[in-house]
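Next up is a structure, given as structure tokens.
Omission of a single protein chain aside, the complex is shown with its protein chains in their original locations.
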Amino acid sequence: MRSIIDTLDLTTQELDELIAAAEDIIAHPKQYRDKCNGKKLATLFYEPSTRTRLSFEAAMYELGGQVLSVPGADLSSAAKGESVADTAKTVSCYADIVAIRHFSEGAALVAARNASVPVINAGDGGHCHPTQTLADLLTIHREKGRFDHLTVGLCGDLKYGRTVHSLINALSRYQGVKFILISPEELKLPEYVKTEVIEKHGLAFEETVSLEEALPCLDILYMTRIQRERFDDIETYNRLKDSYILTAEKMRSASADCKVMHPLPRVNEISVKVDEDPRACYFKQVENGKYMRMALILKLLFENGEKTAQENYFHNAVCKNPRCVSSTEQELEPLFKRSADGSTVRCAYCEQIAESES
Amino acid sequence: MRSIIDTLDLTTQELDELIAAAEDIIAHPKQYRDKCNGKKLATLFYEPSTRTRLSFEAAMYELGGQVLSVPGADLSSAAKGESVADTAKTVSCYADIVAIRHFSEGAALVAARNASVPVINAGDGGHCHPTQTLADLLTIHREKGRFDHLTVGLCGDLKYGRTVHSLINALSRYQGVKFILISPEELKLPEYVKTEVIEKHGLAFEETVSLEEALPCLDILYMTRIQRERFDDIETYNRLKDSYILTAEKMRSASADCKVMHPLPRVNEISVKVDEDPRACYFKQVENGKYMRMALILKLLFENGEKTAQENYFHNAVCKNPRCVSSTEQELEPLFKRSADGSTVRCAYCEQIAESES
Partner (left out) sequence: MRSIIDTLDLTTQELDELIAAAEDIIAHPKQYRDKCNGKKLATLFYEPSTRTRLSFEAAMYELGGQVLSVPGADLSSAAKGESVADTAKTVSCYADIVAIRHFSEGAALVAARNASVPVINAGDGGHCHPTQTLADLLTIHREKGRFDHLTVGLCGDLKYGRTVHSLINALSRYQGVKFILISPEELKLPEYVKTEVIEKHGLAFEETVSLEEALPCLDILYMTRIQRERFDDIETYNRLKDSYILTAEKMRSASADCKVMHPLPRVNEISVKVDEDPRACYFKQVENGKYMRMALILKLLFENGEKTAQENYFHNAVCKNPRCVSSTEQELEPLFKRSADGSTVRCAYCEQIAESES
């Protein structure tokens, strides 16, 4: 029994196998339409996300399974103060596999540690959203035929963008990937991602504030949204925002095979005029997300893999992250892990740096 | 690929075929229970309507298909500011056909123009609700065996009643239909419906404020609700409302085969005492609605019809309707159409009279 909380729970080989499985599903859909007969997927969405929920549900239906749907928090037992752990134990009596989305960071790990069926993290607050990253990876693979030796532009909010950090983590496993980090000063990629991920893997990156300058050299442009809330003063926001909106004009300076991606939903950061551009791939990402979820559901239901290997957790530290599930979940066993070099201690649930007791 | 935004998108012949199809489904349900195996219907209800949503979902299940359900707006990506167009493009990756209900007039047309699968309008604000009208028509056909030469009483709010206008439009295509318009002064049928629809088709109508007087001569009585909100002063409302409530007493003056219809939900405009009356057909309408939706789903999924013929839209006009989707949808191409005689210009989305620029 195996759960997926983070894309990094998957080895590079497993990732390649999932990509291959998804591409086989795309090639031979009929061969898969009865694979999950008699199986049930529960979609527990404490936080509404129609796109992600419908993607999981469509995936299960295309595999011949059924769906138990919990579309929003107000509809869940959470309203009655039930813990995530109890909900996970309960839903294990109803479903064969669970996809959970929750506003608390680490909630998916709590669910996975208590459920008796596989759990897929469909987004736990600002922490992880692995199936979005799987959708991004399948899109890159189908559009480019490879993951290595690509110049990947990441544009917009690189400071808080969960999908950006996750994609960098996943691509850093491959050779010769170069990242062009396009953002305003206020929203630059955090230092630790540059040092602990990109540089640690011996990969190169450049930082720029200009989308126009970066565009010509990109194999992939990954756009994200810049949220007004991120800025202290509205002037800065208004001065900056337009320069990070992708228009048909700007696309003229991009190379003929530069693929444009976006996790969606978009607001105005990509003009709808760009949708007709054959290089626009963001709606292909939506479809690819469904196929990767099908591949993932099959893997977790039918591969008799081990439960995710227990890391050597320890308990005597303190997580001060108010968005961490450990701040609300009752009687939750505190879990912490130390970085390879032993320098930092992180909460196992939200992966924020914790304060060690001693 | 074909979508249905308005009942008038269907020719009289297509309408007759749909009626025949629905009656065949009623006669041989078993023959249809696997027609949609492997197909998915998405019910996108930005505005909750349990009755309409469950009718579509029951229809799809009785055809052997599956359902992706979005029961309410707060559950949709709209909360994150996603446009109707993007939602339509996204859901096209998950479903084979979409039923959309939205509070904005014209939202269904926006969805249909952007989806890559058929779209059915399940109600777009005060604009259209074609499947309700299809339910009304099947009920009339099953109860009366014909559409022509009927005296149809329409009672209640004829000014704002969407279903009333739509039913008049549909019935005006048939010979010898006579409309008895029963309403208070404040809620009379708009002039343009009388002139542009009823009279234009050479049909007769009478107006009266008295339900009692009208009842004896009716083949069909179509009741609608009178909402307090429609009146400036509560006195007028209180003085009028009871006279438009159908009771068992009033039914005594109706003919033996006068069929009583209501789009539902009712509040108090028809006494529950009338429910046992064999002439009461409003719950039959509910059932007929399911069968017409089944027939419509089959038509749109399996008839390789052309995409709804492009009207000659033009762009240089302005829609001032605040309830029109064009007032909120991002980067929406403005579309306008001119009436046959060229006298009026209407917004293609909400069909309200627009101000032409020139």
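Lettered A and B in written order, each chain numbered from 1.
We adopt the following convention: a residue touches a chain if its C-beta (ideal position, glycine included) is under 8 Å from a C-beta of that chain, and two chains touch if they have at least 3 such contacts.
Computed from a predicted structure; not experimentally measured.
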{"item": "Residue of B:Pro71, B:Gly125, B:Gly153 or B:Pro184 touching the missing chain in the full complex", "value": "B:Pro71"}
{"item": "Of B:Arg33, B:Arg146 or B:Arg239, the one touching the omitted chain in the full complex", "value": "B:Arg33"}
{"item": "Option from A:Ala42, A:Ile97 or A:Met251 whose C-beta touches the chain left out", "value": "A:Ala42"}
{"item": "Sole residue of A:Asp86, A:Glu143, A:Glu186 or A:Glu207 that reaches the chain not shown, by the stated touch rule", "value": "A:Asp86"}
{"item": "Footprint left on chain A by the chain that the document does not show", "value": "38, 40, 42, 66, 68-72, 74-77, 79-83, 85-87, 89-91, 93-95, 330-331"}
{"item": "Chain B residues that touch the omitted chain in the full complex", "value": "33, 48-51, 54-55, 57-58, 61, 69, 71-72, 264-268, 271-273, 275, 283, 286-287, 290"}
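As a working rule, only the chains that are shown with their structure count from here on.
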{"item": "Superposition of chain A upon chain B: rotation angle, C-alpha, nearest 5 degrees", "value": "120"}
